[in-house]
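Just one protein chain is left out here, and the rest sit where they should.
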Amino acid sequence: MLITLTTDFGIQDGYVGTMKGVMARIAPGVSFVDITHTVPPQDVRSTAYILWTVLPYFSRESVHLVVVDPGVGTMRRPIAAQTGWGMLVGPDNGVFSFVWESTPPELIVELANPEYRLPVVSRTFHGRDVFSPAAAYLARGVSLSEMGPQVVDPIRLTSAKMRVAANRIQGQVLYIDHFGNIITSIGRLLWRGDTLCLQPVLANPEIEEMYFPATAARVSVAGRDIGPIRHTYGEVPVGTPLALVGSEGMLELAVNQRHGAQVLKIMLGDSVDIVLS
Amino acid sequence: MLITLTTDFGIQDGYVGTMKGVMARIAPGVSFVDITHTVPPQDVRSTAYILWTVLPYFSRESVHLVVVDPGVGTMRRPIAAQTGWGMLVGPDNGVFSFVWESTPPELIVELANPEYRLPVVSRTFHGRDVFSPAAAYLARGVSLSEMGPQVVDPIRLTSAKMRVAANRIQGQVLYIDHFGNIITSIGRLLWRGDTLCLQPVLANPEIEEMYFPATAARVSVAGRDIGPIRHTYGEVPVGTPLALVGSEGMLELAVNQRHGAQVLKIMLGDSVDIVLS
Partner (left out) sequence: MLITLTTDFGIQDGYVGTMKGVMARIAPGVSFVDITHTVPPQDVRSTAYILWTVLPYFSRESVHLVVVDPGVGTMRRPIAAQTGWGMLVGPDNGVFSFVWESTPPELIVELANPEYRLPVVSRTFHGRDVFSPAAAYLARGVSLSEMGPQVVDPIRLTSAKMRVAANRIQGQVLYIDHFGNIITSIGRLLWRGDTLCLQPVLANPEIEEMYFPATAARVSVAGRDIGPIRHTYGEVPVGTPLALVGSEGMLELAVNQRHGAQVLKIMLGDSVDIVLS
């Protein structure tokens, strides 16, 4: 039994420890893996991106508990879902929607059955009272359909859209990591020798696969030229901006051995372009 | 075997990893749960509060290792205790005293037996040399009474006192969490319809249970009016201060979707009042 945890609770307080206590009592012997507890507070989109990059590496039997939940205390539904990357438990606010585009949910249910909640449910800490018990019972083998009624209309995020014209691929800044690397919604890109192949992922099912020579592509972000798409950081001097294909296959912007987002003054949502000549 | 860890060691250095190495050698197969390693340095009172909120969710068989220890290298005693929320291991500086008011210690001992310490005890790192071995041997089933002589006069904190007058309940700011929520020593409060029930906890055994209608209560902190006690954050606009009952049942002050403590310029120990009309 393996349960991962992804929250915006930070690491200072006892909230995450409390959730693990709840789960360890329900499912003794369970193993915990912390994905992160420091996503920007209530940032559903960044969390959706992180889950999409991390979850493919876990087995179908894993349970992924996610508590990034600006709507706690409102009517938003608590849900759970089975996917090929494991079971998902968290709020119905779109946080799982990038995952679902890669591995469609086989069943989504609302966590409505009081038998799989704590006896008293607070108004402010559903991570402890609703989501943790559900995750632990699922890890113990309780079936999803026991948890509550099916959900057919879950919330889906529409960010991460690309636009593709004859000589231009347009996307946006999707995530900025701890190193300051700037991850964009343009991808997946795959190297085929010196040619790049774009295989659209995330919210772009209607876009077709396309090929272009790397030497014909020029990248810009927020109007600033970043040059061609390179194979590795080491191709430019220290302190120089560059574009490359990140470890997830997305177009990534960076500054060699510097915090790229700070140097380039980039923010989430900034426009990114590849112009083909 | 489950051992939780609560320290002010931070997450940058190897100190916590070292303690886990010591414990994993003594008790192979043990599971670790990190409560937090970033309580404010040497802040015994905030740690006492965190333990009081987190430990109820763990089983009696758990071992809770706590190293927030301004007195390391002095004569303060290293202790261990059995409670209904698990076994406690740490310095005798009051850090367990809020826990003990909810679940009285069945036995407290001084960790004096050199058999359950590392062979060499440094002057500066009792977490590694004294507390970790004790926690691991307790997790393995060594009995508390083997560890050393009974302690009958442990240190107890006296903060968290409330004062209750005819039309006023007075307490103080006890803890500020990662979100900026301001947790006070006034509690526990329980909603009974639109009436609130105050059931004193922490250092307030002499105060009697009392009831008051929510509409009759007006909250202030450090002299600033915060309004009535509300059910949920969503009752006020974004950026507006409010008072509500927190997830632990304590009176909590916050600013909706903002860092309340920064917006309201609140510090630990600030005075909090409920005036009843």
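Labels for the chains are A and B, by order of writing; each one numbers its residues from 1.
Following the convention adopted for this analysis, contacts are C-beta pairs under 8 Å (C-beta built on N, C-alpha and C of every residue); 3 or more make two chains touch, one makes a residue touch a chain.
Computed from a prediction, not measured in an experiment: that's the story for all the values here.
**Student:** Of the residues A:178, A:192 or A:265, I need the one that contacts the missing chain.
**Tutor:** A:178
**Student:** Which residue, A:4, A:103 or A:159, contacts the hidden chain when the whole complex is considered?
**Tutor:** For the chain that is not drawn, the touching residue is A:4.
**Student:** Please give every residue of chain B in contact with the chain that is not shown.
**Tutor:** Per the touch rule, chain B residues meeting the hidden chain are 9-18, 20-22, 24-25, 28-29, 31-32, 41-42, 70, 73-74, 122-125, 128.
**Student:** Give me the chain A residues in contact with the hidden chain, please.
**Tutor:** These residues touch the chain not displayed: 2, 4, 6, 11, 31, 33-39, 50-51, 53-59, 62, 177-179, 231-234, 244-247, 257.
The criterion applied here is as follows: only the chains that are shown with their structure count from here on.
**Student:** Using only Cα atoms, superpose chain A on chain B and state the rotation angle in degrees, rounded to the nearest 5.
**Tutor:** Fitting chain A to chain B on C-alpha positions yields an angle of 120 degrees.
**Student:** Can you give the whole-Å distance between the Cα centres of chain A and chain B?
**Tutor:** Going by mean C-alpha positions, chain A sits 33 Å from chain B.
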